[in-house]
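The complex appears here without one of its protein chains, the remainder shown in place.
What follows is subunit A.
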């Protein structure tokens, strides 16, 4: 058997009968169990979140007041670049993949992910990539400083930090493609009998569509950074005007990846919220089928709007109009989703545990981010606002209050199932209200800064912007502090939390809540027979073995 062949072999072979949980470092290094790999992903994502967060605080410290306090502009630019890259590729995306690893097999009644050893590979590629980004700060010329978008010609000129970054992107791309293949095959081929596509839970749908998006666009990103690499070292001129190339071409290819990428970070969040809102409203999800179609149409539309990032590149007016209207069109399926979540809560008997708080916070703040997004889609306005702090405010509303809040909601929601213990509800609620307050203190003023004309990616600014920047910096540090509360709560509850019931949430009705808590190390080694309602509601379960 070749190496590839054995990598594709499911590690979990029921014929062996007896499964000691491996222990020590090898349990993690050679992990093939989807729960172990899920945990690895989540821990990795959290540490990257802290790393990226520290970089964000380095940025906010410098912007506390005008003038240069701490860093030279070159270093400052490295911070913004690495902050963006690490949050996107190191924190948010791996966190969703980790959750999918943990929860998908439990939700659809599969014994594990389809390709357990490939799963191990997809995770273990990530730490080396992160390491490359980290050490790039120490090489001559420092880390990449062209912004997370790595626009040419900046990126074709910088020092070897850029090469390390490109290499890291290649590795992370391979990792996420392998992870996505695993998710797709698991969902399409390993569902338990009775778990049909149009019945399966929204998180499975969201993960499936996201995985397709990843497979479709990560190779495009890999392609475009490879062109940068050959421009840098092999004498090509893809983006070099002097050699007949065109730097605007870089932007077209990059954003062909870039806009679907923002939905890669948003769709799984939609999926998570579509579990939590019904659970704590004690009502089925309103408009399940329309949710599935809305998610799919968002994914398809996301390929047709990339040039809304390029309104100032001198596009013809007809192209500007096309991309403007196409972008606005995405607000329709997104609006359907928000409507359905509200419809789910309508007349529900709601309770407000921490996951629900984060989910409702998500809906409110994501909608704010959506509104500023529609504002930016208007070409005439975008020409004024592009590359100002208004854009920074916009995408942090959808990424921090969107993706990140949904991840907090998910971790609180599934914590009992993963660990067998309850987290501290009062600290959880405190974490929510604290984050909500300081998030808004940090990012709301950035709208005003942007409207007043403050450019993004600068270490120094005009005196007139001082007050709002000081406010934003205070907010950022308090927000950061609040995440330590989350960390402490998780660590403490992992050991000392109250033992959790198999179904700690009264309204939770998907498959993962039908099995013991904590979830058995090998769950569903024999597929159960299911009677399933919409959004994965389990009406009856027969059989299904774990050990």
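Everything below uses one rule, namely that contacts are C-beta pairs under 8 Å (C-beta built on N, C-alpha and C of every residue); 3 or more make two chains touch, one makes a residue touch a chain; residues count from 1.
Operating definition for what follows: contacts and distances are computed from a predicted model.
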Can you work out the missing subunit's protein name as recorded in UniProt? Choose among "Rieske 2Fe-2S domain-containing protein", "Cytochrome c oxidase assembly protein CtaG", "2-oxoglutarate ferredoxin oxidoreductase subunit beta" or "ABC transporter permease".
"Cytochrome c oxidase assembly protein CtaG"
Based on the whole complex, identify which of A:76, A:102, A:256 or A:486 touches the chain you can't see.
A:256
Sort through A:59, A:220 or A:391 and give me the one touching the missing partner chain.
A:220
Tell me where the left-out chain touches subunit A, residue by residue.
8-10, 114-115, 177, 180-181, 184-185, 188-190, 193-194, 196, 215-220, 222-224, 227, 238, 241, 244, 246, 249, 252-253, 256, 314, 316, 527
